[in-house]
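A single structure is presented below for examination.
The block that comes next holds chain A.
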Amino acid sequence: MTADSGTLERVLDGEQMHRIVRRMAGELIEQNQGATDLVLIGIRTRGVPLAMALGEEIRRMEGGSEVPQGVLDITLYRDDLSTIAPQPVVKETHLPGSIEGRTVVLCDDVLFTGRTIRAALDALIDYGRARAVRLAVLVDRGHRELPIQADVVGHSLATTASDLVEVAFSDTDGRDEVVLHRNAR
Partner candidate 1 sequence: MNETNWHRKDLLGIAELSAAEIELILDTAESFREVAERPIKKVPTLRGKTVINLFFEASTRTRSSFEIAEKRLSADGLNFSSSSSALVKGESLVDTARNLQAMSPDLIVIRHGHPGVPHRLARLLEAGVINAGDGAHEHPTQALLDAFTIRQHKGQIGGLRVAIIGDIEHSRVVRSNIHLLQKLGASVVVAGPRTMMPVGIEGLGVDVAYSLDEALDGADVVMMLRIQLERQGRPLIPSIKEYFSLFGLTRDRLGLANEDAIVMHPGPMNRGVEIASDVADGPESVILAQVANGVAVRMAILYLLSGVRGAA
Partner candidate 2 sequence: MSLVIQGGRVVDPSQKVDGFLDLRVEEGTVVEVGEGLSVPDGAEVYDAGGKVVAPGLIDIHVHLREPGHEYKETVASGTRAAAKGGFTAVACMANTSPVNDCRSVTEHILSEAERHGRARVYPIGAVSLGMEGKSLSNIGDMVAAGAVAISDDGLPVSNAELMRRALLYTQHYDIPVIQHAEDLDLSGGGVMHEGEWSTRLGLPGIPGSAEDVMVARDLLLAADTQGRYHVAHLSTGRSLDLVREAKARGLGVTCEVTPHHLLLTDEEVAKSGFSTDCKMKPPLRSETDRQRLLEGLVDGTIDAIASDHAPHHPDEKDESFSCAPFGIVGLETTLSLCLDRLVRPGILTLSRLIDLLSWGPARALGLPGGTLAVGSLADITLIDLDATLTIDRDTFVSRSRNTPFAGWELQGRAVATFLAGELVS
């Protein structure tokens, strides 16, 4: 996600992000009463590094065992396919085995209209019946268009609809930060 115009404002730096991710990991462990049966699923694209970061923190806090992680591509479930052209690129989805009876944590960088999460929920259901599905987002910027709320929020940010929130992770972007582009759309 790149912005072409508008003013730029750094919302979180790397240090702040790390701290927030640690807190989010803690909240997830607390809500789940541990990491047992937890599956972290990152929504492409920037939900993936968030899931990885959360997984790493949870492993550290809970002592050793890997938290299963997956990657979800929601393209095939989007509700705007008939209005956009050409088609968006479809990428692969891979889940770490069955989600049957487990607690799935959907991870995404920014929660905005809620449509991505709706698509992700639909996709997830096609893979089996999870015991529960939770939502963890790094930034909640408001302006929901569907009745969806996150269970764990890293940072709440007041924005206008025309703003653009850009989340960068060192794994994918070479740096950790959250930037707000004012009037970018």
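A quick word on the picks: all candidates are chains of the complex that A comes from, given by their letters.
Worth a mention:
Definition applied: contacts are C-beta pairs under 8 Å (C-beta built on N, C-alpha and C of every residue); 3 or more make two chains touch, one makes a residue touch a chain; residues count from 1.
All of these numbers come straight from a predicted model, not from anything done at the bench.
Interface record for this complex: partner of chain A among candidates 1 or 2 is 1, by the touch criterion. Listing the residues of chain A that touch candidate 1 in their complex gives 1, 73, 75-77, 81-82, 84-94, 122-123, 126-128.
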